[in-house]
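First the structure, in the form of structure tokens, and then the observations on it.
One protein chain omitted, others in place.
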Amino acid sequence: MTKYIIQRIFWLFVVLFVVSFITFSLMHLVPGGPWDREKALDERVVAALNAKYGLDKPFIVQFGNYIAGIFRGDLGVSYSRQDRDVTAILLEGLPKTATLGITAFILAILIGVPLGMAAALKQNSIIDYISVLFATVFASIPGFVLGILLMIIFSVTLHWLPTGGWGSVRQVIMPAFALATLPAAFIARITRASTLEVMRQDYVRTARAMGIKHRVILIRHILRNALIPVITVAGPELAFLVSGSFIIENLFSIPGIGRLFVNGVFARDYGLIMGTILFYAFAVAFINLVVDIMYGVIDPRIRYD
Amino acid sequence: MSDAPLLDVRDLSVNFHTQDGIVRAVDGVSYNVSRGETIALVGESGCGKTVSALSILRLIPDPPGKIVSGQTLFDGQDLLSLPANRMEDIRGDRIAMIFQEPLTSLDPVLTIGRQITEALERHRDMHGHVAMEEAIRLLKLVGIPQPDQRVKDYPHQFSGGMRQRAMIALAISCEPELIIADEPTTVVDVTIQAQLLELIRSITERLNTALILITHNLGIVARYARRVYVMYAGHIVEHGSALDIYQRPYHPYTKGLLASVPRLDEPRKIRLQPVEGQPPDLIQLPKGCAFGPRCAGCTDGCRESSPPLIEIAPGHFAACS
Partner (left out) sequence: MTVITESVRAHRSLWGDAFIRLRRNRLAITGGVIILLVALTTIIYPFLSKYDFASQDLDSVLTGPSKEHWLGTDELGRDVLTRLIFGARTSLAVGIFTQLIVLGIGLPIGAISGAAGGKIDNFIMRFVDVMYAFPDLLLIILLRAILGGSIYMIFFAIGLVSWVGVARLVRGQTLSLKQRDFVTAARVSGGSGSYVTTRHLIPNSLGPVIVAVTFNIPRAIFAEAALAYIGIGVKPPTPSWGAMIRDGNNVIFAAPHLVLFPAIAIAILMLSFTFLGDGLRDALDPRLRR
């Protein structure tokens, strides 16, 4: 098991390295430079700035310096906001993005899992039908479309909730829900399919043959086995939530990492762009790693391989 | 045996509703077992033996299955008319089942010990340490080495034969009065087969448990079963004592089955004689005898109507004209 973890961690670093390299290269292909403003700066000023930030050095050297910096926790300097370094900027946006992502994730599970299970346990009933419809419909509507609809209903029409900003609980509700519905639908679908599958298994029949009470079978046998595939799916969903929230952040004016990224792309702020992509890639990979480990904990068959 | 039978299945019929039509998996089947007695239910795959057994425990999935008629009297009580929670009490406690495929029949995420203690908690009110000790004792009883360590292992860590022993341990954990063993040795190889059957026999003898042994393998039946029921296409076509069936088979199907079993005392060069033809389509059964299309001695009378079970000798019945 430990060997498995170590292998995965090693692989994590390899992937991150390649991701940084590709991103770094792509960034340098973006037309224009970080100093482009409305009015073109004087050439010498540009040259001086480039020298100051090491942008005149060869590509490989720049890349090497960057990677070295990462290990020190230094993701470089933001070119559009030269008084801040990227790490600081990211750390400022992180709590908001993370809170939003985690809240949405918890919501998605709280909605998706019970819905999926109820549908499977009472197959072909009203609950089943509604849950399948919910899952199919909401799995296809992107979060920000839903966000808009929510905003129109609850902010514009009913004036119950604010349209955006950050700081109070009321401001989290709509973005969190908008973000959560797609994963919730997905999770509901997987949970339902998985529960149905488990219910047909021979070992459930054995438990019934031994007269174990239905409720006990449900919790001890069905739930645990049914959740295994759900966890496999839930992990990437969490990763998606943390990284994919930025459109929602834009919509609801939440000062998280997503907004920073978009601003960064516009300003051709290399530092910020690199830092953000790396951060997301790391978050996704890390979460997937955690999921893999959890998978080993829950399913003993994996553990002893 | 002068007592009334422990289990008396009367005229049981079970249908399955499928997209292609209604499958009459079990059609008017009757058999019984007395206390401490071992009987065998024999027939090829799909003949309805497993379905009839599952019906006793009311484990037929509904839909698509449905028990349409009959009674299953256990100790005088008709199980089919019991309320569900009473039936739950009986399962595992007074009647237990050993399934064919132990790998899929055991929960992969729970230890063997846990699955046994689960039954002990349910029916014997044993918990914690006490239950675990009992589980270890049971594993030892079925011949699993190092039971105190193995009790903490997961099903996939056991070999096929060991898993089946664990299933047997589970089945006997609450000392049931009746055990139904559905093809308990089909998935293991021949040497383990013999060991497992001996194990089952010694346990049922010791605990005076009645046993219904379900199998398609006539070869193993003789040594263990007192009486044998032969099933075909959802019907019992012949039954009697093991001696009757083996030495004086009457129904052509029974004869065919016997002829197709390889025997150690025959010269190797003799060709095996399989039963001619294909198993019937249970949705479109012929009007008369279900075995008719495959029977060399089929008459017009047979084709007209299905022959009933008649007593051709004391205690020996066959459904053939």
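The letters A and B name the chains in turn, as written, and every chain counts its residues from 1.
Throughout what follows, a contact is a pair of C-beta atoms (placed from the backbone, for glycine too) under 8 Å apart; a residue touches a chain by one contact, two chains touch by 3 or more.
These numbers were taken from a predicted model, which means no experiment stands behind them.
Undergrad: Check the options A:I127, A:I173, A:V216 or A:V265 and report the residue that touches the missing chain.
TA: Hidden-chain contact among the options goes to A:V265.
Undergrad: Based on the whole complex, identify which of A:A176, A:I212, A:I254 or A:A281 touches the chain you can't see.
TA: If we include the chain that is not displayed, A:A281 is the one touching it.
Undergrad: Taking the entire complex into account, which one of A:F144, A:F177 or A:Y203 touches the absent chain?
TA: A:F144
Undergrad: Identify the residue among A:T99, A:Q123 or A:T163 that touches the chain left out of the display.
TA: A:T163
Undergrad: For the chain that got dropped from the picture, name the residues of subunit A it touches.
TA: These residues touch the chain not displayed: 11, 15-16, 18-19, 22-23, 26-27, 29-31, 136-137, 139-142, 144-145, 148-149, 151-152, 155-157, 163, 243-244, 246-247, 250-251, 261-262, 265-266, 268, 273, 276-277, 280-281, 284-285.
Convention: only the chains that are shown with their structure count from here on.
Undergrad: Suppose each chain is reduced to the average of its Cα coordinates; what separation in Å results between subunit A and subunit B?
TA: Whole-Å distance between the two chain centres: 53.
Undergrad: Mind pulling up the subunit A residues that touch subunit B in the complex?
TA: Where subunit A meets subunit B, its residues are 201-203, 205-214, 216, 220-221, 224-225, 228, 298-301, 304.
Undergrad: Quick check: in the complex, which residue numbers of subunit B touch subunit A?
TA: Touch list, subunit B to subunit A: 57, 59, 88-93, 96-97, 99, 101, 104-110, 118-119, 122-123, 154, 156-157, 167, 170.
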